Each structure stands twice: as C-alpha cells, then as structure tokens.
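The full complex has more chains than appear here; those shown keep their coordinates.
So that you can tell them apart, the chains are marked A and B in the order they are listed, and the count of residues begins at 1 in each.
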Amino acid sequence: MEILQSLSSSLLSPMVLAFALGVIATLLKSDLKFPDELYTALTIYLLFAIGLKGGMKLDGMSLQTVGLPLAAAILLSIVIPIWCFFILRGPVGLDDINAAAVSAHYGSVSAVTFSAVLAFLETSKVAVEGFAPALLAVMEAPAIIVAVFLAMRRSGGANGDFKKLLHDLLTGKGIILLLGGLAIGFLSGHKGYDQVAPFFDTPFKGVLALFLLEVGLVTGRRLRDLKSAGWRLVAFAIIMPIAHGFLGAFLGKLSGLGVGGSTVLATLAASASYIAAPAAVRIALPQASPALYLTSSLAITFPFNVTVGIPLYHFFAKFLIHA
Amino acid sequence: MNTTNLILITIVAEDELESRLVADLKKHGARGYTVCRVRGEGAHGERGSEWEGENIKLEAIVDAAIADALCEHISQHYFPKFATILYLTPVQVLRSAKFVNPQNSN
C-alpha cells in the first residue's frame, strides 16, 4: 500500500515528469536540444550545491558517526564492480573490455539519482544525515579504478597509464565540487550558507527538473541502441540495482545510518554513473562501446531508479531498520 | 608576395586527448597550433554531445620533417585505440620563420 503511494508520488514529481518529457521529445524527433554549455553549467551547479548543503549540515558531527558509513560506501564501490565484471563476462556474455566498462559504471554513482533520492526523502519528510554528499563523493572513483584494473589484468587491453587515470579520477570535477562544496559549507557554517542559499538551495529542485529534461533527451537517443545491447544486458541493468540497493540498505543499517541515510546509501549502490564513468572509460578503455555502457546505465538503470527504484530502496531501508 | 610552402596537419580526435596531443605536437617541434571544438561521426559512431564525448580539430602548420614524424607517432600511439583521423594539406604561409624551428628546417 504505502510503497504504491510513495511510488505514485515519485512518478508524478515534476522531476520525473520532466525526464519523461525529454524522452518523449526525442522519440518524436523534436528539435529541442540543450546547448552543451548549459549542460555543463547545470552539472557544476548541482554538484557544488549538493556539497555546500551537506557541508553546512556537517557542523557538530563526530568523526565516528561519519567514519563507518564512509567505509561502507567505499567498500561497496570496490566490490560491486568485481562481481559485475564476472557476471557480465559470464551470463551476460560481454568481452573483457566491455564487461569492465559496464562494471565501472555500476560500481560508480550518479549524482542526479542522488539528488532525486534527496528530493524524494525531503518530500516524504525523512531526515538525512548531513554528510550524505560525502558518500557520493567517495563512491565515484574506486569502482572505475577497480574495473580498469580488472580489464588490464585479464587482457592488457586497457590503456596503460594507470597513474594518470588515478590522478584524473581523484581531481575530476565531480570530486572537486562535492568535496570542495562540503569544505566550504562546513567552514562558512550556517551564517555563510544563508548568504548563498537563495541561489544554491531554494531553486535546487527546479534546476534539477530542468537538468532531468536534458537527461531525458539524451536517454531518448540512447533507446535506439537498446536492441544492440541485448536482453541479457537489459536484465542485468534492472536486477543488479535491486540487489545492490538491498545490500546498500543493509550496510547502511550496519554502519549506523538512519532510514534516510540508509535509503541514500542503497540508492547510491544501485545507481550507475553516467557522467564521471563515461568520461574516464573513453580514455582508459577506448575500445569499449558506448552503445553498451551508456545505454544500460542511462536508458535502463537511471529511469528504473528514479521511478520504481528509489521508493523500493526506501522500503528496504525501513524494513531492515525497523525489523 | 614571398610565401613558403609548408604542411598543415589536421587531427580530429576526442576532446579528452587534447592535452596529450598538444604535448606530442610540441615535443615534435610544432611551434604553435589552433584548436576548434567539433562534432562528428565515423567508424566509432556519433560523437556529438558532452555525453558521448565531443571531438576537437587540432591544426598545426609544420615543415615536412615534423609532419612525417607526427604521422608516424600518431598512427602508432593513437590510431589503434582512439577515434582519431589525421590528414595533411599543403599550404603557403607568410613569415615562414614563425613556423619552422631553425634547427629542424632543412
């Protein structure tokens, strides 16, 4: 009952509907198109805003409360790509390079899905730990490193420069903006945050809706590639997030997170990156096919997560914590 | 006017490769270059947005020796892996001294 209700409120939020509009516009072959610069500007805004808000809430939090959840997050993003890699090579039937590329995406995380879960929890009036953006930040890089390492070990097909990859990942704009925002939010405190909140906080959900319209436009283009992806990858892209979501909620509980935080960790585990991972994979695994990794993460897992997934992971978290 | 024949080397490649390509150009003796953001399609599919990645077109005017060395280098280190094309166009320049490294020119 309750899950159905929260599902319908999730499906009818302006954010999800904007995403659907984007998909429909592309299917209708509309000329609606976001300039690349707008996409980049929105990305910068969203990541920095997420960081700032989390940082402001960090105030007065002990290292202990934060330590275990962070460890759980890092652990998840190290182990997820490992089993994904073997499942993708085995039952799904991808070659080493493409299996590694897809694994990198599913181990890493999606900032937009993260924003969607925060918006969902806020609407449902569930409190979330302030350091949640830190979970997002630490889960971006490890999976990509693990996946590239797996590809290299098995076929040498990866692009040799491991040190450069590491540097690029750790100084990528996602991590800089999230951690930088966290630090600024923390250092300038409530008084500082209030100065910038009318720009970074109040309009956040509206900006997110606009961004999701763009995500929908790109997803629509990717749907054409669904057929070449094959039904086994489609199944992977729905089943694995559910499994990861359950695992995330479970580790969230173990590490002491509340229902809000556990829902967030579950969603992060279930989400697949489509900003940081594609950029890294293009350089580190250039022979991998975007028709596989972008299509599965963007055209299947992302819409699944923002519609059905998030309410489900929230249900997992409530179930596990109240059990 | 008094013009010199040189070679315009054009490389179309993924934008993430820019810094690496520029370093290679400089290492081989190019004394300048011009970069332009482009989109494109080829054997590696469409590259036309921030999502799929975009291309750059890198142009440098060099002498024949440098052009040759760059062709060699790019075809060894980029062609096997990356979506990259390279072509050469004969051009006439003014002030050739600007483009040719005094040691390299022959």
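Keep in mind that, in the parts below, a contact is a pair of C-beta atoms (placed from the backbone, for glycine too) under 8 Å apart; a residue touches a chain by one contact, two chains touch by 3 or more.
The structure displayed is predicted, hence computed values, not measured ones.
J.: With only one chain per type on show, what's the overall stoichiometry?
T.: So the complete complex, counted chain by chain, is A x3, B x3.
Here, only the chains that are shown with their structure count from here on.
J.: With chain centres defined as C-alpha means, what is the inter-centre distance between chain A and chain B in Å?
T.: 37
J.: Please output the residues of chain A touching chain B within their complex, sorted ascending.
T.: Touching chain B from chain A are residues 36, 39-40, 159, 218, 274, 278-279, 282-283, 286-287, 290-291, 294, 298.
J.: Which part of chain B faces chain A closely enough to touch in the complex?
T.: Per the stated touch rule, the residues are 14, 16-17, 45, 49-54, 81-83.
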